[in-house]
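A single protein chain has been removed from this complex, and every other one stays in its place.
All chains are identified by letter, namely A, B and C, in their written order; residue positions are counted from 1 within each chain.
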Amino acid sequence: MLKPTSSITEEHAALPATDATGIAVVGLGYWGPNLLRVLGDNADAEVRWICDLDRDRLAKYRRRHPSARVTTRLDRVLSDPDVEAVIIATPVHTHYNLAAQVLVAGKHVFVEKPLAPSSELADDLAELASERDRILMCGHTFVYSPPVRAVKRMIEAGTLGDIYFISSSRVNLGLHQRDVSVIWDLGPHDFSILLYWLSELPTTVRAVGRDSIVKGIADVAFVTMTFASGIVANVELSWLAPSKLRRTVLVGSERMVIYDDGASEPVRLFDRGVVYHDPETFGEYHLSYRSGDILSPKIESYEPLGLELSDFISAIRTDQRMEFHTALARSVVRIVEAADRSLRAGGREVALTDHADISDQLFARRGLALA
Amino acid sequence: MLKPTSSITEEHAALPATDATGIAVVGLGYWGPNLLRVLGDNADAEVRWICDLDRDRLAKYRRRHPSARVTTRLDRVLSDPDVEAVIIATPVHTHYNLAAQVLVAGKHVFVEKPLAPSSELADDLAELASERDRILMCGHTFVYSPPVRAVKRMIEAGTLGDIYFISSSRVNLGLHQRDVSVIWDLGPHDFSILLYWLSELPTTVRAVGRDSIVKGIADVAFVTMTFASGIVANVELSWLAPSKLRRTVLVGSERMVIYDDGASEPVRLFDRGVVYHDPETFGEYHLSYRSGDILSPKIESYEPLGLELSDFISAIRTDQRMEFHTALARSVVRIVEAADRSLRAGGREVALTDHADISDQLFARRGLALA
Amino acid sequence: MLKPTSSITEEHAALPATDATGIAVVGLGYWGPNLLRVLGDNADAEVRWICDLDRDRLAKYRRRHPSARVTTRLDRVLSDPDVEAVIIATPVHTHYNLAAQVLVAGKHVFVEKPLAPSSELADDLAELASERDRILMCGHTFVYSPPVRAVKRMIEAGTLGDIYFISSSRVNLGLHQRDVSVIWDLGPHDFSILLYWLSELPTTVRAVGRDSIVKGIADVAFVTMTFASGIVANVELSWLAPSKLRRTVLVGSERMVIYDDGASEPVRLFDRGVVYHDPETFGEYHLSYRSGDILSPKIESYEPLGLELSDFISAIRTDQRMEFHTALARSVVRIVEAADRSLRAGGREVALTDHADISDQLFARRGLALA
Partner (left out) sequence: MLKPTSSITEEHAALPATDATGIAVVGLGYWGPNLLRVLGDNADAEVRWICDLDRDRLAKYRRRHPSARVTTRLDRVLSDPDVEAVIIATPVHTHYNLAAQVLVAGKHVFVEKPLAPSSELADDLAELASERDRILMCGHTFVYSPPVRAVKRMIEAGTLGDIYFISSSRVNLGLHQRDVSVIWDLGPHDFSILLYWLSELPTTVRAVGRDSIVKGIADVAFVTMTFASGIVANVELSWLAPSKLRRTVLVGSERMVIYDDGASEPVRLFDRGVVYHDPETFGEYHLSYRSGDILSPKIESYEPLGLELSDFISAIRTDQRMEFHTALARSVVRIVEAADRSLRAGGREVALTDHADISDQLFARRGLALA
């Protein structure tokens, strides 16, 4: 039978297993429907509650998820003993209160990014999760994207050698957020990727930008970070750009990589570099330039959100705590907060206040086998 | 007769006119031979002297320019009353001394970029040129490049509206300079272009970078500038990159431009932007995004160096002083110096010390008809 | 209120108007579900029946379209007086029989492309439709795609001048069809686009290809067509290619166009050409080459299938017969048939048998205002 590779989306959602993990989804705005759809495909999960303040939205999604109950009240969700975990996809300023309630109720929680509007509140949530021995995970989905993982494997395998610097652009025309700067909106993507790749918090952050359109809301920012290892990273973030660009260049001592999220070849590995030769007879050093093959490795194709939620549910079922993810989320908030502070101070250097536990947890992921 | 557009280079050099301007070229390193070649095509110029410390080079170029005399001694050049102008293409640290001697000898001078290794010395040269009423011009050739001029015309015509910010990358693999950072090497290109376009000195400069290969010589730098008009500019400079990139994005209130120096379409004009609507009934503002045509205008094709030297020689013959070019060169040195200082201070903000005369001369070019 | 351009798909399907046109959809394979989805968004249409031989599929789509009835028997559909039109998305070899039954039952019919497996059967259907005074339309959706329409407008406006030739590539890796050559599979796309643009049937067709993988099923073909107007067209079709390409170049006497279906700028207009100057003094002609701006016009963004079905339903409601579309579909089958015959004869020229009515109907669309 002729059976070519199918590009047709599988239509039949997985039926929940009898011992499926009970999940509630809170928030039906932009991202919530995606979470619902992906959970519907996960046989280990059962969406038991959908919660939102808007009754029309509830009615609409009830039809699509007939087995779930709907409510405008979080307490009804939290009092259901069959709910093991709650996924929060509400506006940022509500993250702390909702997640704290979920943890206090003894349930695991998955919060959309960024985890909280300040590092203090993010730390509080982490402490609460630790006290209650519950998972606190944050939706940094790029950490699950195939090209980002491919680059991580290259870094861990030493393919790039020592990383000298990273230069990144994440720009597009729109959409302006009405209450936060472009750093809070787009920064978490790049910062989570950098933390995942480097397993290291920056020590200093600087940001210079401009509120071109709406006074008080920066819509372009150039963020520069330095790391204790010597790495320098420059991240350009903007809602104003002639064309969409999501491109990161990593320059290492052995090889260089371009990760271009929208390209048909999202990862390109350049066998290029400079070799420093120590002084010999005449007491002068010598440099040679190396320029070899360029490789576009085949990148797997799957939906990152599916793997991320599957990881969350699997952690619940196997009693893991996802400390790396908690540390990652706290670190992202730290960088965003520092960058935003620098931006408001006209580009002044802001040192990052480290917590030993964060670094330990970030660093623990270096060199480990990856999911 | 079939006469299609010829791509064959014209072989016959122009013969100097009988009243041609006498020129001397000092320095036969990387750039000097290009200057000689281009001067050979200019009917208004006559190369009377070629000067270099290396006798082999002199012998080689004497053969190619049989009408020119060669020497290792600048004083012989300066004592020739038929030499009206001297073109200096020697290492940067010699620029000041050589150019000063030329001016003291009462001759016009054209110095390769950057003009001098410090703003103080650059200012001294400018003062000397002013006292002796001679031209002091510096080889910022990009100011003569067709795509840079095309963008200038767009800016002056108001096509872009108010410029919000500029983001630029000038990166390549190599060549490391042995005595100066990448800021001194590549920075003058971008800084001269920005000054030419904006007719405005930045007020603050910050640079963060790294000396990845040779200790003490930064090979990557992220330079951020702010301008009194509100414009923010970010310039990435690097000798370490997977592939060559010379790309500048200008984001304006009306349109956006990508200038990509190596591309087959070096200037692309995007009819895109955001419109801010003031609050109306409900007291909330409203944004609309506009996305129209993209235009790659036809860009003229000529060698910028030819036009630049022709401009210099024409200024000599018509008794002009090229104040804009002197001011531009002094400003470039100011920015390079400030950026290098910031880099060494770990990214600290450095304010630019303005001289009223520089700003006046820069600003004078705004809105003027262009050559 | 902050209201940026939304990229979120509108979720609420239009509710059918009370006088909505009753539609049946036959065939739930690859394309049928798309037709159902799009019909669900059309307020003027009501899907009354879904018909397929597979009961599982019927069950699945009944859930999604609760107001429609499902059946495995076409006669039940045809006997429903409230069904005004039937949309057929079944395998090609069934098109003729099913469409004929629909027309005989006095209903309008929309058939997926290609209309029929031979020009004879396609002509029969057209005759039947004409006799019964019903619409016979075929799903050549590219005719409704925004970039194809943009190019049509340029042609009609004379922007390109006289078209000299057209060169097209439609290649990808897979999917091999099991019973027909790549000409039957991919050819209808290009042929329908060419017919729409040129309003003219080719007079000769040649095709050379190869059955590289499966004996007897050509998976690559180079099709060359000549037109009475002098236009030459070359179309490369392949299921074997290193990367997907859907690119058509039109070379006209005044301007040239590249239409690249997958590109971010799908239409690019080049102000380039050659001017022939008649012989003058020396009796020899002279050519000059012209190379001006390149324009990427803004292309509208909508789903072509939506507009196509809306056009079909609107034609039913306003009692139009869509003769151009019938003629287009018959012409496409003619070209496919001729190309396939040439391919099997090793590239021999095949002349197209014209029917006056087809040409008249095709030609009628030239210069007309477009939807």
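Keep in mind that, in the parts below, a residue touches a chain if its C-beta (ideal position, glycine included) is under 8 Å from a C-beta of that chain, and two chains touch if they have at least 3 such contacts.
Computed from a predicted structure; not experimentally measured.
Chemist: Given that one chain is not shown, which residue among C:Ala43, C:Val104, C:Leu173 or C:Ala364 touches it?
Modeler: C:Leu173
Chemist: Pick out which of C:Ser212, C:Ser314 or C:Ser359 touches the chain that's been left out of the picture.
Modeler: Only one listed residue reaches the unshown chain, and that is C:Ser212.
Chemist: Given the contact definition stated above, which residue among C:Ala100, C:Leu121, C:Val249 or C:Ile299 touches the chain not shown here?
Modeler: Only one listed residue reaches the unshown chain, and that is C:Val249.
Chemist: Touch as defined at the start, partner being the missing chain; which of C:Gly29, C:Pro146, C:Gly306 or C:Gly347 qualifies?
Modeler: C:Gly347
Chemist: Out of C:Tyr96, C:Phe110, C:Phe270 or C:Phe312, which touches the unshown chain?
Modeler: C:Phe270
Chemist: Given the full complex, what residues of chain A touch the hidden partner chain?
Modeler: 1-5, 265, 271, 282, 284-289, 291-298
Chemist: If the hidden chain were put back, which residues of chain C would touch it?
Modeler: Against the missing chain, chain C presents residues 164-165, 167, 169, 173-176, 204, 206, 208-210, 212-214, 220, 222, 224, 226, 230, 232, 234, 236, 238-243, 249, 251, 253, 256-258, 268, 270, 272, 274, 276, 285, 287, 289, 291, 294, 346-349.
We take it that only the chains that are shown with their structure count from here on.
Chemist: Among the chains, which is located farthest from chain B on the basis of C-alpha centroids?
Modeler: Checked the centroid distances; the maximum from chain B is C.
Chemist: For chain C, give me the residues that contact two or more of the other chains.
Modeler: In chain C, the residues touching two or more other chains are 2, 4-5.
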